[in-house]
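Only a single protein chain was left out; the remaining protein chains are all shown in position.
== subunit A ==
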Amino acid sequence: MSEKEEGVFRSAEMSLVQLYVPTEISREVLYDIGKLNLIQFRDLNSKISEFQRSFVNELRKLDNVERQYIFFKNELDKKSVELKKYPYEQEFNKICAQSDIDELTENGQLLEDRVGQLIESLYNLYEKEKSLKQFKYSVQSVDNFFKLNASNLPSSHDNEHDHLLNNLESGTQYTSEMNTSSFISGVISRDKVQVLQQILWRVLRGNLFYYTEELPELIYDAKSETKVAKNTFIIFSHGQLIHQRIKKICESLDCDLYNVDSTEDLRSQQLEEINGNLSELDIVLDQTDVALNSELIAISKDLSKWWEIVAREKAVYKIMNRCDYDGSRKTLVAEGWIPKDEIDTLNSTVKQTSNTLPIIVNILETTRTPPTFHRTNKFTAAFQAICDAYGVATYREVNPGLPTVITFPFMFAIMFGDLGHGIILSLAALALVLNEKKIGAMKRDEIFDMAYSGRYILLLMGLFSIYTGFLYNDVFSKSMSFFNSGWKWPEEFEIGDNISAEQIGVYPIGLDPAWHGTENNLLFTNSYKMKLSILMGYLHMSYSYVFSLVNYIHFKSMIDILGNFVPGLLFMQGIFGYLSLCIVYKWSIDWYAIGKQPPGLLNMLISMFLSPGTVEEPLYSGQASIQVILLIVALICVPWLLLLKPLYFKRKFDQEAKYKQLNDDSNDESLVESHEGDDDEEHEEHTFGDIMIHQVIHTIEFCLNCVSHTASYLRLWALSLAHAQLSTVLWTMTIGNAFGATGIAGVLMTVLLFGMWFILTVVILVVMEGTSAMLHSLRLHWVESMSKFFEGEGHPYEPFGFEGLLDEYI
């Protein structure tokens, strides 16, 4: 087997292959190909709607099975039964026989019927239990009511209502008038008690007696699957008509009404009967529940296995629906993209599957654009994802994901430079990296999953932050003295004198600690960090810009090199390259030694444009003429960039048109035919107008972007200054206060303020500031760097495989 292409600097080379598979073994072959996870199948039936394809019936059947499985899963979730997970490798090595699938289908139907039945009967039983319980409580509360009022009777006055009560209790006089009972009793949910009372009061104009009592337990409602607090109520009033109205009102408020007998003996009989029924019901209910539970537990053991089989089967049929048939429907014709160096793997796999029947693998020549496939590993995957989130690279163009591996964390670190914060970040990332297997198997929520998948990014960000923090000489806003300082303070002075240090050398690595805490510290770090960010930005952009040259060379586009790259390079280097060079040159001159005034570089750059030819504070001799030359070059580059490419294409089109005219008569027919061909992507024709407009936009954008993007890198300066200042402020406001105090107060203050300082450091400085620096770094890559070379017009490579089919369900 040939050595595999790495496929990370550019996307891997792809080939379009065509497979002729005999129909009898097409399922097996596609299953084996799916296990390889290599081919992205093209849809050969894109003009046919989903419902008219060959395997709609099979898919529908499998969909039904999957629906049943979702139903089981929901029921399992309700009972909080865990699914048993299967180690996939051995179980799914071979495709399931068709008979097994049929068995699964039947089994699914059987189980669904059984589970459905159980659930339904359980529902009915719960309903019955509910009504029995409510009946019981109604009877009890009627009982209670009469007992309560009977004891009150002797002392109460002879009003009509007591009279009525008496008669009722004895059950003699009014029975002929009221055929069932003269009161209405029932159960209502507790939050509607008030409403019922008010409505009744208004409708009957107060002409009633209303009694309510809370139920001692919550009643389970099977419909809403919740337990509801309820009340019993008893309503007394006169007349048949009014009773009808009350009943209607009660029904509209979802009350359950029960006929409770009016005499005590009958009521106790009723109660006995109810209790008997209830205890019987409880037994049946328990049994049914146990039956359902054991059924579900049995299902939970195998469900994930069945589901995986069915999902894979479905995936295979979906692919088969994308394939074509030859005329006699005996062979399946599939087309798909595969990395060129994997064709051998495909061939050997296919051969293994079919011992006797021949399978033909053809490699097709095509003008279609292949999908973009970058081979990544666990280290590069997250960086690639960052770039792919912006746009998928055009096929075979330079992959921005590769330099991003270093530049992204480094740009972050320039803004996040603090040794201490870097260590915290690295340790957190290291914990994720070292435990990646364990954490990888866990269920992760969204935020944690982001940190987990970006763990290598975080690790590099932390490590580079340690380095930049070391260079900035910042550890939790304090400085460190590893080497001898390059500055010497004077020996003799009075307290309170404003003294300046004297230079005796250069601090070898990083910022001199002598600057820490000085009055003009900010003045110096400002100038240093600003120049640092301009130089870094300029280098980052130039580096990215060279990739566009690499692209042009790879795609053999000479006109793009001459018409785009060269003028752009001259323009950018002539202005910002020159500025960067001046910054470094100015640093390398000892201005005090030669006794000259050091020029301000910003003014120099401005006057280079506004008053060319005059230099007020010279940086070097001959500066005026060099600046004029650079300016002229930059000015020439603009029309060069604007016109060369469109004019070249105009000439080419004119020539082609001439050529076409000559051949028009003879070639008419073949042209029509070639246009008819197919299909999903047409290679659009560019006219001169299109190219001109495109180039005008490109020119304006490029020239303006040179300025604005350089300015944009100043965010490196701003954020790193802000970060350093914020950590200084945090130190002085929290733990810095603790160091003066002594005794117990000192101990307490130190401990408490340290805790506060540490928590705030992690939450604000590491997490919040880190997130913001990361977003800024992301922007610098997406906008400032990638705009220099990245086209991003590819489509991603999505091979057919079985990984993660059930992720959304299980």
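One rule holds in what follows: a residue touches a chain if its C-beta (ideal position, glycine included) is under 8 Å from a C-beta of that chain, and two chains touch if they have at least 3 such contacts; residues count from 1.
Keep in mind that, in the parts below, contacts and distances are computed from a predicted model.
This figure omits one chain of the complex; the name its UniProt record holds, of "V-type proton ATPase subunit e", "Proteasome component (PCI) domain", "NEDD8-activating enzyme E1 catalytic subunit" or "Toll-like receptor 4", is "V-type proton ATPase subunit e".
From the set A:Val333, A:Leu539, A:Ile626 or A:Val696, the residue in touch with the chain omitted from the display is A:Leu539, counting the whole complex.
Within the full complex, the residue among A:Gln194, A:Ser348 or A:Ser500 touching the omitted chain is A:Ser500.
In the complete complex, the residue from A:Leu402, A:Leu459 or A:Val766 that touches the missing chain is A:Leu402. Among A:Gly510, A:Pro567, A:Gly770 or A:Pro799, the one in contact with the hidden chain is A:Gly510.
The residue from A:Gln40, A:Ser304 or A:Thr380 that touches the chain not shown here is A:Thr380.
One chain of the complex is left out; on subunit A, the residues touching it are 6, 8-9, 377, 379-380, 402-403, 405-407, 410, 414, 467-468, 471, 486-487, 489, 492-503, 505-512, 514-515, 517-521, 523-524, 527-528, 531-532, 535-536, 539, 584, 587-592, 598.
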